[in-house]
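A single protein chain has been omitted from the complex, and every remaining protein chain is retained in its original position.
Chain lettering (A and B) follows the sequence in which the chains are written, and residue indices restart at 1 in each chain.
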Amino acid sequence: MDCIQLEHITKTFGDVIANDDVSFVIEKGEVLAILGENGSGKTTLLNVLGGIYRPDHGKVLINGEEATILSPKDAYSYGIGMVHQHYQLVEAFTAIENVVLGLSRKELLAIYDRFEEGQEQHGFRWCRLRDSAKHMQTMCERYGFALNPKKTVSDMSVAEKQTLEIVKVLFRGVDTLILDEPTAVLTPQEAAHLFDVIRNMKRDGKTIILITHKLNEVKEISDRVVIMRKGKYIQTIPTAEASEKSLAEAMVGESLNLDIPRSDIPTTGERLEVRGLSVRNREGRAVLSDVSFTLYGSEILGIAGVSGSGQRELLEAIAGLCRDRDGDIIFHNPKKDKPVTFFHKNIKQIRALAAEGKLYFEGGKPCDLRHFSNKEIADLVNQEKILFYEDEIVDFATKTPLEIRNLGAKLSFVPEDRLGMGLVGDMDLIDNVLLRSYRKGRGKLLHKEKSEAIAQEIVTDLEVATPSLSTPVRKLSGGNIQKVLVGREIMSHPKILMVAYPVRGLDINASYTIYHLIDEQKKAGTAIMYVGEDLDAMLGLTDRILVLCDGKVTGIVDSRAVTKEQIGLMMSGKTYSGEANA
Amino acid sequence: MSYVVSFLSLAIKFATVFLFGATGEIVNQKSGHLNMGTPGIMYLGALGGIVGERIYLSSIPADAPLNPLLIVFIPVVFAIIFGALGGAIFSFFTVTLRCNQNVTGLTLTTLGVGIACYFIGSIDTSRMAEAGLLMQHAFSGYEAAGWFGEIFLSQSWFTYLGVVIAILAAVILRYTRVGLNLRAVGENASAADQAGVNVSAYRYVATIIGGAISGIGGAFYELDNVKGMFNVADGIDAFGWLALCIVIFSLWRPTIAIFASFFFACLSVAPTFFAPYLAGAGYVRYLLMMVPYVATIIVLIVTSVVSKKDHAPASLGVPYFREDR
Partner (left out) sequence: MSQKRSFPLYVTKRIGLAKWKYWLIRVGGILLAFLIAGIVCTMLKPGSFLTFYSEMFRGCFDFSDITTVIDLLVTFSILLLIALTLTPAFKMKFWNIGAEGQILIGALAAAGVAKFAPSEWPNILILVFALFAAQVASAIWCLIPGLFRAYFHTNETLFTLMMNYIAAVLASMMISVWIPNGSQKFGTLTQGIFPTILGHSGTLVIIFTLVIFVGMYFYINHGKSGFEVAVIGESVDTARYAGINVSHVTLRVMTVSGLLFGAIGFFIVCGIHQSFSPTIVAGKGFTGVLIAWLGHFNPFEIALFAFLSAVMECGTTTAATAVNISASRFTAICTGAFFFIIIACEFFSRYQVHIRVKEKGEVEEA
């Protein structure tokens, strides 16, 4: 019988057991889904099969014989190829250069033989790039790929890169293909196309192993499902016999409430007005062009788009992190009828505001501070006797992140790259909380007491699992890292909260904790921008969705009145007429 | 006119040292190794060259005529061995032991300079001046070709070897499968590994070959030193560092490195060449001596200000450990 058997695979990283005695069988010609939450060890396990990791114990049997897979090259020799979630492509090379990379002349000729079956061979055989390109095109036509062999990878879209990865693996003549979360970065349409390709490959006799945590994909494409939980093998079910609910419960190990919270509450006035925002990247290429929208308090605005459509740049531009930008980013600080505080204004600024007629005394009298001494003003401010007439208007477009913070604008940003941008991996919880406030306090030395209290509060309130406050955050699990980051940003009581891919890499329970936290903030009046890749979750959580394609807005729609397919079309550039009016 | 001719001729000779260093370093860097041990490796190569020549000179009778090919060939072989050894040490530490490349490189330079200077100082230099004179010119009768001959045909075998190696390196890097794999290792080691390229092997081999090439440069400088200071190896480290800059200047392309080396050689030769004509103004000589270094800095600044695209291999200086992902 043709099959791959995994027997008692165990792989540990230090004290973390990624795979614990996992055994199951992969049949030839099937589409096998490996279903598990993030962190359940499915990628690690298949990396063992793909030659990336070496198991501590256990073995792989291929057609009943023990196989030694010490490198990806060994895996290829057994006909196993893997497409990783993070594409393994050389950006500076063309498609065909990536495809032939690492192949020896002998291997190339063997591949050519496959393509030139039945043709007579005469004399010296060349293995030029153009010969390989010719064969690659033949193969692309067979499976329905559209790929130019001479295109440089850095110029490719995400979908093209994925296609190239699959082509690269197929070119080597593998018959078992491992796809790790292949739809994570695709539009619904692109995902559908990928599934067609998978069906084509299956018809061609290939075995496909699909690593995923998305239940609908499992149902749609797979023949059998292997379920993993916390590094352990749980069970194998024929897909036809399972429902999404039963799969979810098997995956998580407990019954679940999969309802995403969305409080239906009225919005509370304009918070942020973006007009004609354009951003160029370091090479001077436009990554956002002419983006305009308004964000309200107590509202969640979803930002949808294929990854790299400008979501990141949009948030970074608002946070003041992109320098090369045009357009207005107007912040409405909800100060109307609120007292002036020393939190973000000093006496001099208060005098200036009073002179402009922007302040009034409690009771309604216009505030004229010319005859008051500094001490008198300080007393009045501390007693909250001086109030604003109107909301304060601030233009972010000209400000640096520090200036924005000093204005008391209370803008919080949970970036997608948690350890690369939000937190410092090698620093502990206290220092990471300190990062937002270390400038406070007198003198040149740091004052950690307050941060320590806040860190403790985050750990208690959000149930962060950490050995201590002085553990480097890198050592925490993805979910706990995210809790620390979101917790730190929420603790500053933001007026605007921007979150980018907040549940990426989190298990289901952690994801729902985060969704609830975001909804709580909305109830507290915060204006929220939410960038995500899971459209189902976005449709459930947000009030409106702004769709970006190539840095342009292709529509702003009401989440309650739009379908996933419509969003998908907009993500690929089709504008949608049903504009939402919030 | 004759000044210009002899200046250019001298500059080309000098450029040879840079060219070997730069070509070796390009091969290194294409594999993702930023080898700051190049100055040390060039010193080791110099030691190899001297050792090789001593072995040859000691193997023939004291009054026997010197074979003009062997006095080049044997030192080159030894320089290659010594330079390759330096490269092997570097890759053992950075690939197998996964040490930081900067630290390993600097330590290798310290060690290389120490070892080379110690032993070079204790080597018997008899007949070396004779050998040095003999290896000055690869072809006799170059004078017949006028100024062209004086400039281009009067050089030693080393110079022609350097150009050939540079062109060969360029062709291999650009047009062969090995070159493709090597570039992939330097650009994205993880992707190369996935595609079945043995990253460690490529880094080892590239660094060893690069070291060997750089080593020849050191040997040439030491052996060609006809003024007779064979037991002093001074200033090779400066050439090694300048070679690193030439790599940046030539955008990691050995063919451009040929011209870049020549350019830097002109700057380096100028102070010694013009010194006799500048008698009286003592400090001008020093200002001229600064020129190659200042020029390097200007090159660094200009490349950083002008070029938006980074031509360096994308994973230069990044170690690779498969399970580190």
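To be clear about the criterion, contacts are C-beta pairs under 8 Å (C-beta built on N, C-alpha and C of every residue); 3 or more make two chains touch, one makes a residue touch a chain.
Here the structure is a predicted model, which is why all the values come from computation and not from measurement.
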{"item": "For the chain not depicted, the shown chains it touches", "value": "A, B"}
{"item": "Contact residue for the chain not shown (choose from A:269, A:401 or A:540)", "value": "A:401"}
{"item": "Residue among A:331, A:413, A:512 or A:530 touching the omitted chain", "value": "A:413"}
{"item": "Selected from A:10, A:77 or A:267 as touching the chain missing from the view", "value": "A:77"}
{"item": "Selected residue (touches chain absent from view) among A:62, A:139, A:274 or A:304", "value": "A:62"}
{"item": "Interface with the undisplayed chain - residues on subunit B", "value": "36, 89, 93, 97-100, 102-104, 106-115, 117-118, 121-122, 238, 241, 244-245, 248, 282-283, 286-287, 289-290, 293-294, 296-297, 300-301, 304-305, 321, 323-324"}
{"item": "Chain not shown, touching residues in subunit A", "value": "13-15, 54, 62, 65-68, 70, 74, 77-78, 319, 321, 400-402, 405, 413, 415, 417, 419-427, 431, 434-436, 438-439, 444-446"}
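Criterion: only the chains that are shown with their structure count from here on.
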{"item": "Of all residues in subunit B, those that touch subunit A in their complex", "value": "177, 180-181, 183-184, 187-188, 190-198, 308-309, 314, 322-323, 325"}
{"item": "Residues of subunit A touching subunit B in the complex", "value": "52-54, 71-73, 76, 82, 84, 88-93, 97-98, 100-105, 127, 168, 282-284"}
